[in-house]
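A protein chain is absent from this complex, but the other protein chains hold their places.
Going in written order, the chains are labelled A, B, C, D and E, and every chain counts its residues from 1.
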Amino acid sequence: MSKIVTLGEIMLRLSPEGNYRFVQTDSFRIIPGGGEANVAVSLANYGHETFFVSKLPTHEIGQIAVNALRRYGVNTEHIARGGDRVGLYYAETGASMRPSKVIYDRANSAIAEAEPGDFDFDAVMEGADWFHWSGITPALSDKAAELTRLACEAAKRHHVTVSVDLNFRKKLWTSEKAISVMRPLMQYVDVCIGNEEDAQLCLGFKPDADVEGGKTDAEGYYGIFKGMMQEFGFKYVVSTLRESFSATNNGWKALIYDGKTFYQSKHYDINPIIDRVGGGDSFSGGLIHGMLTYKDQAKALEFAVAASALKHTIPGDFNLVSAEEVMSLAEGNANGRVQR
Amino acid sequence: MSKIVTLGEIMLRLSPEGNYRFVQTDSFRIIPGGGEANVAVSLANYGHETFFVSKLPTHEIGQIAVNALRRYGVNTEHIARGGDRVGLYYAETGASMRPSKVIYDRANSAIAEAEPGDFDFDAVMEGADWFHWSGITPALSDKAAELTRLACEAAKRHHVTVSVDLNFRKKLWTSEKAISVMRPLMQYVDVCIGNEEDAQLCLGFKPDADVEGGKTDAEGYYGIFKGMMQEFGFKYVVSTLRESFSATNNGWKALIYDGKTFYQSKHYDINPIIDRVGGGDSFSGGLIHGMLTYKDQAKALEFAVAASALKHTIPGDFNLVSAEEVMSLAEGNANGRVQR
Amino acid sequence: MSKIVTLGEIMLRLSPEGNYRFVQTDSFRIIPGGGEANVAVSLANYGHETFFVSKLPTHEIGQIAVNALRRYGVNTEHIARGGDRVGLYYAETGASMRPSKVIYDRANSAIAEAEPGDFDFDAVMEGADWFHWSGITPALSDKAAELTRLACEAAKRHHVTVSVDLNFRKKLWTSEKAISVMRPLMQYVDVCIGNEEDAQLCLGFKPDADVEGGKTDAEGYYGIFKGMMQEFGFKYVVSTLRESFSATNNGWKALIYDGKTFYQSKHYDINPIIDRVGGGDSFSGGLIHGMLTYKDQAKALEFAVAASALKHTIPGDFNLVSAEEVMSLAEGNANGRVQR
Amino acid sequence: MSKIVTLGEIMLRLSPEGNYRFVQTDSFRIIPGGGEANVAVSLANYGHETFFVSKLPTHEIGQIAVNALRRYGVNTEHIARGGDRVGLYYAETGASMRPSKVIYDRANSAIAEAEPGDFDFDAVMEGADWFHWSGITPALSDKAAELTRLACEAAKRHHVTVSVDLNFRKKLWTSEKAISVMRPLMQYVDVCIGNEEDAQLCLGFKPDADVEGGKTDAEGYYGIFKGMMQEFGFKYVVSTLRESFSATNNGWKALIYDGKTFYQSKHYDINPIIDRVGGGDSFSGGLIHGMLTYKDQAKALEFAVAASALKHTIPGDFNLVSAEEVMSLAEGNANGRVQR
Amino acid sequence: MSKIVTLGEIMLRLSPEGNYRFVQTDSFRIIPGGGEANVAVSLANYGHETFFVSKLPTHEIGQIAVNALRRYGVNTEHIARGGDRVGLYYAETGASMRPSKVIYDRANSAIAEAEPGDFDFDAVMEGADWFHWSGITPALSDKAAELTRLACEAAKRHHVTVSVDLNFRKKLWTSEKAISVMRPLMQYVDVCIGNEEDAQLCLGFKPDADVEGGKTDAEGYYGIFKGMMQEFGFKYVVSTLRESFSATNNGWKALIYDGKTFYQSKHYDINPIIDRVGGGDSFSGGLIHGMLTYKDQAKALEFAVAASALKHTIPGDFNLVSAEEVMSLAEGNANGRVQR
Partner (left out) sequence: MSKIVTLGEIMLRLSPEGNYRFVQTDSFRIIPGGGEANVAVSLANYGHETFFVSKLPTHEIGQIAVNALRRYGVNTEHIARGGDRVGLYYAETGASMRPSKVIYDRANSAIAEAEPGDFDFDAVMEGADWFHWSGITPALSDKAAELTRLACEAAKRHHVTVSVDLNFRKKLWTSEKAISVMRPLMQYVDVCIGNEEDAQLCLGFKPDADVEGGKTDAEGYYGIFKGMMQEFGFKYVVSTLRESFSATNNGWKALIYDGKTFYQSKHYDINPIIDRVGGGDSFSGGLIHGMLTYKDQAKALEFAVAASALKHTIPGDFNLVSAEEVMSLAEGNANGRVQR
């Protein structure tokens, strides 16, 4: 059991049931989630002492988010309370050739308006083994970018391993702005997770493969990974490779590079996808657990890919699986027979 | 059938089912509503050509609000489209001694940030018989207060009767600010609806009765009504009188004054209350229909009180009753026998 | 355990959840029920061998109705299969001063178009102890009236006690038509259940009390009961007395007359009413069980009134209570303490 | 924005949730729909001024249908009100090798018993650009067939383009009867939509390909299309080609012929199908929009096929998509990536 | 119509909706089922007079199970009432590579603690044509094993055909214990259903094929079937062959051997699976009906395989299909076209 810290926003996802469209529904399921919160839940499920750092209003809607994290074993004592809004996003689930659709309503949330004084990052990082954040956190606001920097600095002061999921979000900032904020933060990062598109938009790298069209070329990543490692001094560069056949059917695998060896994971054909959202976060959570558990980057990556393949079969953002379930799949038990 | 215009905000109310508390629920029922939108739906149900004027985003969440109005026959062609947010509020339903609770998340909604150029109020008021707004609309923002003034001016240019529901909301503005905005707008108003507390907080009148504690003194209103009429030149002053015994049981009646006669309606004992929200708006809707239909202020008031008593038995903000159903209750059929 | 036969229609009630109005709902709960079917379920619950005689289409919607009866132990072997439609009615549940509302869509149902050849009434009545029908059955169609006559004749051939619940339904026939059909059928009836309004509309008796307004005068029934007994030779005349205070709160008691003594039951204050529909049928079911079980008309009536008071607290048409539960209430345990 | 008129029946579809069978459910989802109503909703979604002409009862069940149309922007002012019944159909949704099942209960609905005097077709067609109907409308009753003829005549008087979806329904009429009614109506038709089976059963054409077995032969349509055009003088003949692999997986494409060129659309593999009902209607709606928007029959057809492919992924009869969403798919964006 | 008896346990399956995991749900759907109860429901659906023999508590939870059987036409008069518990199992439904998961809570159920004196097996078997049980029944407890033996003996006394579904359950007993109980019971069995794994674990046969991995080798069964027939004198040996590709997609076929000919059924690709539980029981039910209806073992097997393929598309344990629906699929109608 390690101590792990993540920093970011937890939102409420408001979604129609099943495959109903927004304009058909008269109720929303409430699905708490957010990049780093999702990672925290994954790691709590694997048995780690996990802290999610954020800010949430004192009112009951803020409490819904706190309770969702506590329910799954995440320590919430470093969540500052105050501000007005819990960030929201509306999401409807597509099928076949109809894509899922997300509408954000997260501006002015409590964490986007939080102040450095809301947190004591030295207390947070004291004794921690790992600190994870994503490119979404600094994108929330200039204040949040400042918080990210302060957290990274504290992590380094306390000799904490730092991972980032680049995760570019075009609704939150431009690539120009992202690059200006993210590049300086890379000095604190040990493990960098991100596909070629993220690398380009957040860090200024030019991808060679055509990801948008669903085609992926694992070998196209060699050069990018080497270049990223050279420039930023990462210990590991990692990326998932998603093939989007339809809203219901995706291919899924991942790559890792430790500066010496380049390892490509098993490939999973996920059909049907129950819920895609949080797929990347479950990969990050699996990777952190894998790296903390195994010495072998290949084993760590296989754990991460199996974990995130399972996530696609679970409703909601959180990857509610145990390490045993992930290992069983990573070891090849993919036939779906009833477990009695 | 008259042409009626209302101006304001329509929000989505997000509510747990039944009597569940916020922290217990994993879904929200979506209940579109808002003071003036509720009045518009009431009037469309009574057979009038009713226009709701507002601004809503072009995305599907904005469309949910537009569709809710269209569904019940409100004309939405004067709703401007644009902006980012649909205003929200979270509401849980109390019972017995536990009060219902509302948490607002309506800042920066599309209508709060709308511009005069979004609307052609002369086109809107052309041929209209009645224009209704409430104190919530100018409280949304300075821009919205400006829109209210422009709408009132256009109404007067087109000889439209104007009614206001004072409806003070302490989460939106202070009494000081309210008085500075609302008093100048009273020159356009023919029919003023508001209880003593609203009159004090929006217009600066001092009430004599203790409403908060559930005690009401109809005669205490005589002086207030006379004073208001004298100062602002209203044609009618009207108020509901609610007795709050519990979250489930209220007494309900109303008063009207035309400058000559003071008429007090029948009293209803509402038990159980199914949904209190929109009770006041259903009264305004009923009053406007009553005044457009009957010459007699007493008949108009009895229609309004019966309409709003029925509203308390209907889930949601909208008062989904026909004029026939209201008249049946106003005429004394309150025994609740099954209508086969 | 006695053998009991009832004849009539079972419909599907389609209802919005809770107190939603028709125009608010996007789903209907399916609630199978119908006067004589409800009586049959009551009696199966009390442990009798109970047969419901009717006709239903062979398709799955017909099967839904058959299965609902089997589920609660009613023998369905004398239900003929064929025809096109299962009768429907839409019902929304009122509250406080808002009445519940019923819209029928039962024309041309299988039983309304059934033929004498669909049934072998001698086989049905063989060995039976009791035959119950209501005024709804002959009102369905001329064919159904003919079936009712044939069933009564067979009952008499087999020395079966016959009860009727007069139950006038103005949507199905006029009072004139009802009187022409019902009066001749009274010769077969031993136990006649019906309030003064039914007696007037179905049999031509003039009531003295004002039932519609919720006022009831038990003594006003003396004359009516005596007159009915004199003219038709009933062994018992029985009536419930409902006081409708609101859709949520009713008073409830009943009267019985055996030609010698007039007995008035305990009075129940039912608040809240969960579902009023089937209240009268549960009374008939309780009365038949009471008469088959006790020699004392007072005990029989108290059982019937307690049974039907309980029905008002149960969703759906069927009175899903055991004889033990009814007896417990009839004996005075009305405090609602949790039964652990 | 064009003015478009459709004439037909809107029913309530009553369906168990998900894949439950009729005999398992205790509730029905209420899904308003009907061939021409579905076309009207499609066209309102694409921004046209769309009128649905029909007759519905004045009661609340009729109002449910009216409100469903208003909600999605269809103009209902030409819907006559009266009659007793809203047509119903029960539908359960199959999966894999289990087919979906439909049980109709639509006899004697208000529109089937409507009279010519219920409508002023000259007022309806005044200024219209397009009139669409399907073979279901005249099949409802002789009166409805007469209404169809009157509407077609009025359309022609007002120079309105007329399209028909042949849509043979064996539960409503025989092929003989269909041919006797439909052939004379073809003189008014500009655009004829229908597969080979419909052409045979409604108009007397003999198909060459085996559609029932899921095999389709696009070239087999050449002769039929030419023959139909020759005999009836259509401007366009159009057909969809469905390959039924299972209840969950269909192939989907379409053909069009303008008398000169024969164009075959892209092929879609729809897996999973969320709701098949209304698939054909969404094609008609897409085709009408396509023809009103593009000069090119190929572009119109691709819009129609993409629109109807999307419909298969949306619960309910109505195709709740925007023209932008359809165009995105028609242009090749079928990978189902989340739209943020 | 034959008289058929089955003996075993009916439990309540408690399941989250859809694909939710146990830790995500706040409600359970109640799904009554159990090996032999499922067979009984299948056979009642096919029109047979079917008796389920078991023991259930007198309280309402026991009644839920009784009512579920009655609803679908199973005769429950030989169910003894008493004991404390209804057996439960919790089940969540997997998807793609995530397996479904079952947690049992069935110890000390009423049937596991039933006594021989609770049943009169001679009365039960009087006039019966077929008696079916599975290896689960004797595995429940030593008492239940004794009941199984008594039932088999009574069946033989009354010349009833006996079938068994071996169905080894490792949570209920060890292979050693199973063999010691099951082997002696084989003397009563005419038709033995079981795959190679069951044959090994219940009867001590060694399978040759690798079933766990999803690979099946039909020919590998020849030897096993011959050996089983030789040793136990079965009239028929039968097995299904499931290929588990994922939790959502299985291959499905079956084999039968009458001592002379070995027949292998059509193969079905089931995608998506809606509910796998009860798949084997629906096969047994189909086989019994097939054998009672057809002289040809091939026809009987094709009926059984088609019946159980359909079961996989139906939520719940019970196979709610008619013989007509099964025959339609067995005859090749697998395209899933809507049945109107």
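Note that in this section contacts are C-beta pairs under 8 Å (C-beta built on N, C-alpha and C of every residue); 3 or more make two chains touch, one makes a residue touch a chain.
Note that this is a predicted model, so its numbers are computed, not measured.
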item	value
Touch partners, limited to displayed chains, of the chain removed from view	A, B, C, E
Sole contact to the chain not displayed, among C:Tyr20, C:Tyr268, C:Phe283 or C:Phe303	C:Tyr268
Among A:Tyr72, A:Trp173 or A:Phe205, residue touching the chain not depicted	A:Tyr72
Of C:Gly220, C:Gly259 or C:Pro315, the residue in touch with the unshown chain	C:Pro315
Interface residues of subunit E (partner: the chain not displayed)	14, 21-23, 25-30, 59-61, 63-64, 67, 84-85, 88, 90, 92, 101, 103, 105, 107-108
In subunit C, positions touching the absent partner	18, 72, 268, 270-274, 309-310, 312-316, 320, 325, 329, 333-340
Chain not shown, touching residues in subunit B	18-21, 23-24, 94-102, 104, 169-171, 212-214, 244-249, 272, 276-277
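We take it that only the chains that are shown with their structure count from here on.
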item	value
Set of chains adjacent to subunit C and to subunit D	B, E
Per Cα centroids, the chain farthest from subunit A	C
Residues of subunit D engaged with two or more neighbouring chains	18, 21, 23, 67, 72, 101, 272
Contact graph of the chains (line, ring, star, complete, other)	other
Pairs of chains found to touch, sorted by chain label	A-B, A-D, A-E, B-C, B-D, C-D, C-E, D-E
